[in-house]
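A single protein chain has been omitted; all remaining protein chains appear in their positions.
Labels A, B and C are assigned to the chains in the order they are written; within every chain, residues are numbered from 1.
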């Protein structure tokens, strides 16, 4: 009988070897609250069919930020259907930074994809509900079904983004102008800022990754979202999940993944693992430096690339 | 003794010959209220030292729209000084349309000039005052000193712009993000929408033109603003006053001018005339078609080009 | 014992059902020679471990065009190494059309990826050799090892591109200016125009697809290029292989693929199939309309998506 693979040793080694690269990055500064993060934090979590393995700072809470785009896209696809969603948002990578507004003016009157801020805000506006609370309830409920526990938001990050999110406001009003945003701009932004402020830890992200790796079935074995919605979302995670660093990530790591500027990366290894990293020091494109380093090593050792 | 030049005959002929070109344009549609204008309207007014001459629809009221940018720039230069103004706004033509946002992202962190919407909104934010009312009072007061009568705004246009001005809101929030807008975004926009909604007629515009032609001295002979501020504003009217049609206008007409999407054009012939046209049918760049036609003819006959 | 899957019936049905969509496209017009293609042509070929299956116009010769980018990238990676290649070309999708020059000026001094024209020309310049003939020999030799037969170019297409390829010349000289092109511009272009003019048919493309699906091992069982080079190239085929339609293709079809403006599409189903289509009527982004339709159906029936 073969010895089961020692995931714990692999994670420990990965953390030990790659942690130092965090020095090459910088903590996000454009939201005042995010500047407070400790740039030396690093953690990695791997959810397998044998359970979860972790190394480093995997119990530290941080905010989802752009990783939340995965959840709203899943919900929009489920509640509004594929056609309604793609009437408001495109499906092409942009080559521009996550908060760029240029292509909104020079392209075909809708944001290029749902993983850049403009596209995610458009998708947010598609969630059904009479109020921001009701819509946010859909997101919280989805996460609760995945994680098996209630979620909450970081109030100070939420308020910080709401007060200083001028660029996102610019994007949202531009979207309104080109008819790519439904409803009231401030309400949609409120929902967007809330979802960005949801608190998770690295282990939570690995569970979300496993949920997607299992095509939408949660740990209790219950189907929560359709396999087709998961497939679409995973595709976007590959082509645009790491902002304008997605192409390089595809080559170096090769798994569906989504990063957030608070330092988290959510990874999916279809049919096998959920994987996640935490490290708030970011590269110029907004992705966790140590996160990418750790995932790259893991991908090589475990042969994770889908390509 | 020589017979004085027959300005009236010239204006009558100009209107008669050029009026038909209005058919080539279209009334502005992006503000719902503006769509109601009659595209066949046309008027021209020439203010000379011998008094004012008019032909056509020169008593019809319309809103200043972008022509108001001339007034706020004058006020900002007078109240804040040249350096403070150019710390927030550049001085280069853009080659892009009046409401473009692209250059805000790709250029040096401030709007390229005070005649495009982004730049004018930034300039608006520089006017001193404790409230929107107080700041608007400065603009109204300046106009009153020029025209010799109180001014009012078109309430329905103002409300229409305030409700539907999504693109301008996008610009203003973007400016806030790059620190090119002082104060509260909605207050600045409120001021901007108000100044755009000031009601004038074609004859009023000719009087404003004469005020600038006289280097800031009003009809009563009183200096209202400094000659230097007038010189700066006139320069911008040449390089950027007709949006991304300024270069062609300089070649064809050759005078400092500023157009508005309600159909007015304000023209300055330094030391000689104020000239103005009205015609709500616009070309693709947002300039009055019949207005440009009439000014071109007038420029040839009276040799108005400064070049 | 189970009946083997009836691939032939599937291809026949696919062709019959999807062929009509060719009407929605237009034959490429920017190279005069390509305009002569018959827009109603359509063919599909599937290379399996049981042999090759075809339906429609799969014996018609056409030129590789952009599909050749796959071959030169493989060769550049093998001969020059990963680092040398990515010193001259990036790895990000662009969101712009295949012949766009804008990003060369606004981005980081190298073409964004090796699948757009600019990037492919830069990659071309990396092939070793003393002359264009010698370098082209590398490409011809690689194809010969894959297809088991010598290849030739379409002389009239080659000359047509060489004479009228002004846009590609502009790209190449711009690359020279930013030090992203090695050697003589005209020689590099000559090589590029030759590789674009290589004649293949749809069945050939399916064999190339199978070669990549087998990680670089040809039909004779011989390793021709390294598995790592194949993995990198396959990744680029997913993120940028269908120009600025790659994101949508990933969602709808979900396999590594590369299109050419002569109407071919080369598809790879890792470990399973090589698949290819022909149909010279293109959509606005330069991809074969009927090709995408047929591949979409095939992907659904055979569950080909890697996502």
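The rule we apply is simple: a residue touches a chain if its C-beta (ideal position, glycine included) is under 8 Å from a C-beta of that chain, and two chains touch if they have at least 3 such contacts.
For clarity, every value in this text was computed on a predicted model and none was experimentally measured.
For the chain excluded from display, the touched partners among the shown chains of the whole complex are B, C. Among C:159, C:173 or C:284, only C:173 touches the chain that is left out of the view.
Summary of contacts with the chain left out: across B:12, B:96 or B:141, the touching residue is B:96.
Listed residues C:8, C:49 or C:106: the one in touch with the omitted chain is C:106. Contact between chain B and the absent chain runs through residues 90-96, 103, 107, 112-113, 231-232, 234-236, 238-240, 244-248, 250-251, 254, 256, 270, 305-307.
Chain C residues in contact with the hidden partner, per the touch definition given at the top, are 100-102, 104-106, 166-167, 169-174, 176-177, 185.
Criterion: only the chains that are shown with their structure count from here on.
If touching chains are joined by edges, the resulting network of the protein chains shown is an open path. Using mean Cα coordinates as chain centres, the one most removed from chain A is B. Remark: chain B and chain C have CA centroids separated by 54 Å (rounded to whole angstrom). Spacing of chain A relative to chain B, judged by their CA centroids, is 47 angstrom. Chain geometry summary: the mean Cα position of chain A and that of chain C are 32 Å apart. Not a single residue position of chain C touches two or more of the other chains.
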